[in-house]
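Have a look at the structure that comes next, please.
Here the complex is missing a single protein chain, while all its other protein chains stay put.
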Amino acid sequence: NISGRQAEAKNPTVRVVELTDETVDPAIWGKDFPAEYDLYRKTAEMGKTRFGGSEAMPRVPTLDDPRTSVSQSKIDEDPRLKVMWAGYAFAADFREDRGHAHMLDDQGFTKRQQVVKQPGACMQCHASVYPAMMKLGGGDLVKGFEKMNPMPYAEARKLVDHPVACIDCHEPRTMTLRISRPAFLEGMRALKASQGVQSYDPNTMATRQEMRAYVCAQCHVEYYFKGPEKRLVFPWAKGLGADQILAFYDEAGFKDWVHKETGAPVLKAQHPEFETWSQGVHARSGVACADCHMPYMRVGGQKVSDHHVRSPLLNINRACQGCHKWEEKELKERVEGIQTKFYSVRNQAMDALISLIGDLKAAKAAGRSDKDLEGARYLQRRGQFLLDFVEAENSTGFHAPQETMRLLSESIDFSRQGQIALRDPGFKPTVEVVAIATTPAPAPVPPLVK
Amino acid sequence: NISGRQAEAKNPTVRVVELTDETVDPAIWGKDFPAEYDLYRKTAEMGKTRFGGSEAMPRVPTLDDPRTSVSQSKIDEDPRLKVMWAGYAFAADFREDRGHAHMLDDQGFTKRQQVVKQPGACMQCHASVYPAMMKLGGGDLVKGFEKMNPMPYAEARKLVDHPVACIDCHEPRTMTLRISRPAFLEGMRALKASQGVQSYDPNTMATRQEMRAYVCAQCHVEYYFKGPEKRLVFPWAKGLGADQILAFYDEAGFKDWVHKETGAPVLKAQHPEFETWSQGVHARSGVACADCHMPYMRVGGQKVSDHHVRSPLLNINRACQGCHKWEEKELKERVEGIQTKFYSVRNQAMDALISLIGDLKAAKAAGRSDKDLEGARYLQRRGQFLLDFVEAENSTGFHAPQETMRLLSESIDFSRQGQIALRDPGFKPTVEVVAIATTPAPAPVPPLVK
Partner (left out) sequence: MLAHLLSLPALALAASLGVAAGLGGYTFVFAKGSSYASDAPAACANCHVMQSRYDSWRSGPHHAAAVCNDCHTPASPAAKYLVKALNGWHHSKAFTSGDYPDVILMRESSRAVVEGQCRHCHADVVASMEAGGAVSCVRCHDSVGHLR
């Protein structure tokens, strides 16, 4: 029961060190809040669940990648992903996500860094950038943000030392939750404006319970880099739904890349946990990310939020049983039941997309004109984005079981319609074909690191 | 039956008349249980919800149809249904379901009676047939059942006087719930056998809570008439899932009719509420039909089950709020949110099926061979059954939001694949094509009544 829990979580701790807006190092915060700090460090641990968690794959450190372990490779688990992403960095390396402690290294050493030159904007979600942005902007957060975005990744990397840390979610004096990311502030402002609420600001207008989701939504969201200034933008101006985000990209004529085998102007969806959660019954019931991923626990006599952020299936008693009195085994089976159904249709949608890609490739090889292929290419763009949206989402359908299924059924419809269109010039798809410029994709830049 | 004996011991109400296995008339039962009887009679009332309930359409009684009101026509609301059912009785008349009080008249006077000669088996779910079956079988229920099934409808009709009544759900002495329908007993026995449980009998082995769903599942289920004996059969031998039921029909080589425009051997799905509910989270949580459709209410000093069986949305306070602390408005919006999402994809799947039917019709007109069309026809059979299954289900997706979406996504996939197959003989569908004999449908028999 939420309101019940809200009542608590006042923290009577005595401060031994004073924390300021410049205190980056979580170890220092840990002096005041040892319980949270110790739990926070546990995010280095790895453990697998049926569809989530992460599996530690030991590796021999190399010069260009000192990591002693990585998590399993998703493109090896399902090679169809390489076909879907042909011509894009993700086809080179894409792994299961793991704990927060790894975020900075995993970003820095992914092979995706070697096939494309990445911007400083990447840093927003993989490092404790708040103080760095303040410094860059001379006290002006947004100015700092705008300076860091276009930097070469390697340069921006020098400005940060930690993965997400206390200061990214907390105001140091009161310890209340605080949004530190301009991209989220701007995204929410655009979203609320579309709903008729002007100049919305979470830091002054959001409820505490909302903040328990918003701090996560600074990163666990779909995004793109806008223009040459590589501004990090959350595409929410038309709404949080996948169809609305797609409409936003269509209107902007935006594409992430041109598909290598089909020539279609396609999009890459990324970790839309916040958008997906917002469509589910838990969000509707006011259940926030922190309720399940950072449930309260007893440490000593005190009740603290479990800062070992992880899969709730590794922590069912605290994460679920406060609201659901089913046994742990039963709750686990409910989640896996939802996920298994999701996964079977996800595979069905993947098969449909792959056959469309195969057909388009053949048609292109057969020398059919761009004009001729435009309809099928646009249907690939749609079918692929909707599939990638729920595939990139990390709960394997759990955050919104009905909505993710709905998106998959749309994806299947578009992919199959694309196949019909290729075989029948007279066929009229159920959606208007939108023209997206397909200027050839930029030639891959020479590796940064080697 | 233990709960039975307990009941005898505890049953508090004073009986003014003695009820026996021959007491058909609910009015007599009403003397002992006035509260339940008065509520039971209220099922004659009509009232609309967004997707359910029923709308009273006044009509001028005619010689062949004395009804003064009917509920809205679904085939007029969505004419695509007539295309889906071309060549089958449902294309002539299909209406929104309404309260139990109307079941006998609505069955007797539907135009479906005029286009096809219907068997006595129909009576099983529209009348209080238990005593009639016992009489026919000379005390042997199953024998009576087998005698009534093949009778002409008009003849069987003479044996009954009431819509579903007390005796169909209750054992008269103890008032405990009792299954009175052989088709359900046989269906459950086959289902449990497939799960390794031999000779299952709900009347002796089911829990009380299970019985609170089973009594409804005597009728709110998918069914077919087997062979010339017209035996009423529930197709559960492979499981309750739509895919399993489809597999059952394929194995049996069964078809309801040959589609008039496409020549496909198609199936008609009917009100699979029980099968659908069994796939949802409420069933998983032990929430039975009666919990929502017959919630307890206070009458005088007693709590009685609301025998005014109807849409829970007309009774949210009692039907939902015991378990869900949300406001009525909020609960209504949750249901309608689920239903609206469902309905949008249901329409998408309908469009896909209709275009496949259009394509098949054209191909047939163009004189393409049966061999040539076999694949597309089988894909129509699959796509159409899965769509009809969730369409015929009366909760508009609510009973199992994720599962009904899953079935729709499969339906879309098959319909679209059928369109591809028609345009490309080389195309390999994702399912094995099963050959179903398509001996031409029997010519419509002259109207019974006129």
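Here are some notes:
Labels A and B are assigned to the chains in the order they are written; within every chain, residues are numbered from 1.
Everything that follows uses one rule, which is that contacts are C-beta pairs under 8 Å (C-beta built on N, C-alpha and C of every residue); 3 or more make two chains touch, one makes a residue touch a chain.
Quantities reported herein were computed from a predicted structural model and do not represent experimental measurements.
Contact with the chain that does not appear here is found for just one residue of A:S194, A:Q321 or A:T340, A:Q321.
For the chain missing from the display, the contacting residue among B:P58, B:G301 or B:G426 is B:G301, taking the whole complex into account. Remark: the omitted chain is touched by one listed residue; of A:G301, A:G367 or A:G426 this is A:G301. Where subunit B meets the missing chain, the touching residues are 2-4, 6-7, 10-13, 174-177, 207-208, 286, 291, 296, 298, 301-304, 322-323, 325.
Where subunit A meets the chain that is not shown, the touching residues are 1, 4, 7, 295-298, 301, 317-318, 321-323, 325.
One rule holds in what follows: only the chains that are shown with their structure count from here on.
With centres taken as mean Cα positions, subunit B sits 43 Å from subunit A. Listed in rising order, the residues of subunit B touching subunit A in the complex are 281, 284-285, 326, 334, 337-338, 341-342, 344-345, 348-349, 351-352, 397, 401-403, 405-406, 408-410, 412-413, 416-417, 419-420, 423-424, 430.
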